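One protein chain omitted, others in place.
Order as written gives the chain letters A and B; numbering starts at 1 within each chain.
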Amino acid sequence: MKAIGLIIVIITGGLLLYATQDFPSWGDPASPASTHIATYHLEKAYEETSVPNVVTAVLADYRSFDTMFETGVIFCAGLGCFVLLRLFRKREDSYYRHVSTGITLHIKGGKIPDASSEFERIDTLWTPYDLIVKAVCRILAPFVQLFGLYVIAHGHHSPGGGFQGGVILGASVILLAISHDMRTAIGRVSEKTIHILMAVGVLLYAGIGALCMFLGTNFLDYGSLSRILFTNEIEARSLGILGVEVGVGITVMAVMISIYNNLSSEGRQDEGL
Amino acid sequence: MSDLVVALVGKYNYWLCVVLMMIGLYAVIAKKNLIKKLVGMNIFQTSIILFYVSIGCKKGATIPILEHRADHSVLVDATHYINPLPHVLMLTAIVVSVSTFGVALALALKVYRKHKTLEEDEILMQLRSE
Partner (left out) sequence: MIEHYPALIVVLPLLFAFVVSGAAWIRKSLCFPLAVIGMGLSALFSLLLLVQVAATGLVEYRLGGWETPWGIGYHVDYLNGLVVAVVTVLAFVNMIATRKNVIQETPEKAGAFYSLYLLFIVGLTGILLTGDLFNLYVLLEVASLTSYALIGMGSGRAPMSSLNYLFVGTVGGCFYLLGVGYLYIMTGSLNMVDVATLLPQLFNSSAIVMAFIFCMVGVSIKMAFFPLHMWLPNAYGSAPTASAGLIAPLMTKVMVYVLIRLILTVFSVDFAFVVLKMGDPMVWLSSLAIVAGAVFALAQKNLKRMFCYIIVSEIGYMMGGAWLGNNAGMTGAILHILNDAIMTLCLFLCAGSIFYRIGGLDLDRLKGLFRKMPVTMACFVTGALSIIGVPPTCGFFSKWYLISGGLAAGQYGFVAALLFSSLVNAILFFRVIEISYYGDFEDHHGHGSSPEAIMDSPASMLVPLLIVSLGLIVVGFYTGGIVSHLINPILLKQGF
């Protein structure tokens, strides 16, 4: 297998390198890629959409259809992990600790103590109780979320946008799951909430597009939103871009949390890393 | 000889990306451990992303974020800014790569749950004896 792999790789690499002889040099400002479509985008993006960050303008307005399917791809990944891994049966082995005396119980397939203040569930992989880590992460989580919201909202003026902000928002909940344990994180943001948020985010994106279609123009043409937002067309495009970025951010956050929950707990969503 | 040097100086970024791609492709084909194949696939996709992003560079240009001003009709000199289109395309490609990685990890976990091993030849042996 290694020999076949080496032969395939050498032939493919050789063909790819042979084909680069006709390429324009790196950084050539007169190359076809730099002059054909990109010039139009750079020159017209600000006056047509009032968004200074040209990457966001192209991503969410000129090629917004691609971005909608990109959000669809990440939705598929979240749903795919759920479908492949989720087991609704409870684990065979579980560990409980009696709070007042500190005795640990190992229960194998028998009756499990009810959730009460006397017995608390502990992870199979024992980790030491670390006050500093837990307290710091609990205090930091809202600041991380604030930063995530800032990245989403400021995508018009600086590098950022829905995807990046969504990942940061998801990371704040995953931080809670890693520093405390998964049951705490799921208690804060339940599985049902996550799945509904996944759907809501992408529905917001596709819904804005469908709304544009109802108002008369083509799908995802934000100009028609000016009728219901009482502003001119250019500002309506800017607001439309903000709307879809928010939708993307919601979905990406929910999918990141869902994939982490399913992967690290092997589908049972009771114990994690 | 001199045009080889000229070609090297002008296109070394594309050559490096091709070398990275081939490393990733070799790992997907030749390695036996499922996680190693996955990492190889990720290297392959990431090097294609680097390839595209390097298409967009221009000598002496800055990032494509214009200054925010109230006057919408000021002329913008396009040669001052790098090409935004490959960046947009690669945002999509990064998301696709992460999603594929997530689904692949879920499948690998499912395989591990059933076969208790991640080596491809052991798994094939177990499947053949079923």
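We take it that a residue touches a chain if its C-beta (ideal position, glycine included) is under 8 Å from a C-beta of that chain, and two chains touch if they have at least 3 such contacts.
Since we're looking at a predicted model, the values are computed, not measured.
Chemist: If I consider the whole complex, including the chain that's not displayed, which of A:Cys137, A:Met182 or A:Val202 touches that chain?
Modeler: Looking across A:Cys137, A:Met182 or A:Val202, the contact with the absent chain belongs to A:Val202.
Chemist: Taking the entire complex into account, which one of A:Met182, A:Leu220 or A:Ile259 touches the absent chain?
Modeler: Considering the complete complex, A:Leu220 is the one touching the chain left out.
Chemist: Going by the touch rule given at the top, which residues of chain B touch the chain that is not shown?
Modeler: 21, 25, 28, 34, 37, 41, 44-45, 48, 51-52, 55, 85-86, 89, 92-93, 96, 99-100, 103-104, 106-108, 110-111, 114-115, 123, 127, 130
Chemist: Tell me which stretches of chain A touch the chain missing from the display.
Modeler: Interface with the chain not displayed, on the chain A side: 15-16, 18-24, 31-38, 40-41, 61-66, 68-70, 72-73, 75-77, 79-80, 82-84, 86, 88, 192, 195-196, 198-200, 202-203, 206-207, 209-210, 213, 217-223.
Note that only the chains that are shown with their structure count from here on.
Chemist: Just curious, how far off is chain B from chain A if you go by their C-alpha centres, in Å?
Modeler: Taking the average C-alpha coordinate of chain A and of chain B, the gap between them is 19 Å.
Chemist: Residue numbers of chain A touching chain B in their complex, please.
Modeler: 1-2, 4-6, 8-10, 12-13, 16-17, 20-21, 23, 25-29, 33-34, 37-39, 41-43, 45-47, 50, 52-55, 58-59, 63, 66-67, 70, 73-74, 76-78, 80-81, 84-85, 157-159, 163, 234, 259, 262-263, 266-267
Chemist: Spell out the residues on chain B that touch chain A in their complex, using ranges where they run on.
Modeler: Those in contact with chain A are residues 7, 10-15, 18-19, 21-22, 25-26, 29-30, 32, 54-59, 61, 63-68, 72-73, 75-76, 78-79, 81, 83-89, 91-92, 95-96, 98-100, 102-103, 105-107, 109-110, 113.
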